[in-house]
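The complex appears here minus one protein chain, its other protein chains still in place.
Moving on to subunit A:
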Amino acid sequence: MGRTWNNKAWFMVLPVLLLVAFSAIIPLMTVVNYSVQDTFGNNVFFWAGAEWFEEILHSDRFWEAMGRNLVFSAIILVIEIPLGIFIALNMPKKGWGVPVCLVLMALPLLIPWNVVGTIWQVFGRVDIGLLGYTLRALGFDYNYVNDPFDAWITVIVMDVWHWTSLVVLLCYAGLVSIPDAYYQAAKIDGASRWAIFRYIQLPKMNRVLLIAVLLRFMDSFMIYTEPFVVTGGGPGNTTTFLSIDLVKLAIGEFNLGEAAAMSIIYFLIVMLLSWVFYTVMTAYDAER
């Protein structure tokens, strides 16, 4: 009634809107566009409806890659989260050790993905790589190029080496925010090391752990560069994750419609699983 509506204020958000549209919405809509059309070349497209989606959802190739991805993410979380917590618990809280540890922990995070891949690609080679050569010399039949199991081990160890630091740093941030009085009270109350972890440290790390799990899940579920550089998805298709498969489909086979449909399904799955993680962990948090 007596209110003045100043709709000009909307112009203030216009630059951001344009930027987001240009960088996110339009590319995404292009993908949507491709996913519902087919072409025989010459830039002539025609309507294909949900065909591509049906094809993807009925393809064994997609579900196998998805399975590999889920197994990979599960292994990554099972290793990196406890290991990260364990390292964070054992990092010094004061003194000269703190900056040393923090820098050491931050180093792997500063290395570009493809460089990490290259490092491990060379490191694991049986002819010139330190790791591969040594394992061979010790009598292990290690070869990530031929053996699917060795390829998996290499990719997993590489990811653990690269990303556990992130979990460590997040947990460490949670740990150092606990006031000294808590530890003093625990001593007075006669709490065991385990009780201190269970009732003081873990509850205080709860929130950062949620972030760590989400980040590590999303990243590992979308992993591309490192396994691509190390194994190229092989041997065979054994380390072909969804993202690698997607690139093969889109660029290798130039199957734009199917790749677009797969992208959208992939995107929805990542969103859905992240939402599930978030909901479950926050609900658990609220209930306690």
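Assume a residue touches a chain if its C-beta (ideal position, glycine included) is under 8 Å from a C-beta of that chain, and two chains touch if they have at least 3 such contacts; residues count from 1.
As a convention for this text, contacts and distances are computed from a predicted model.
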Name of the absent chain as recorded in UniProt (options "Nitrite reductase (NAD(P)H)", "3-oxoacyl-[acyl-carrier-protein] synthase 1", "Glycosyl hydrolase" or "Glycerol transport system ATP-binding protein"): "Glycerol transport system ATP-binding protein"
Residue among A:Asn7, A:Asn42, A:Asn90 or A:Ser192 touching the omitted chain: A:Ser192
Residue, one of A:Ile200, A:Val247 or A:Leu273, that touches the chain absent here: A:Ile200
Hidden partner interface residues of subunit A, rising order: 179, 181-182, 184-185, 187-192, 195, 199-200, 203-204, 288
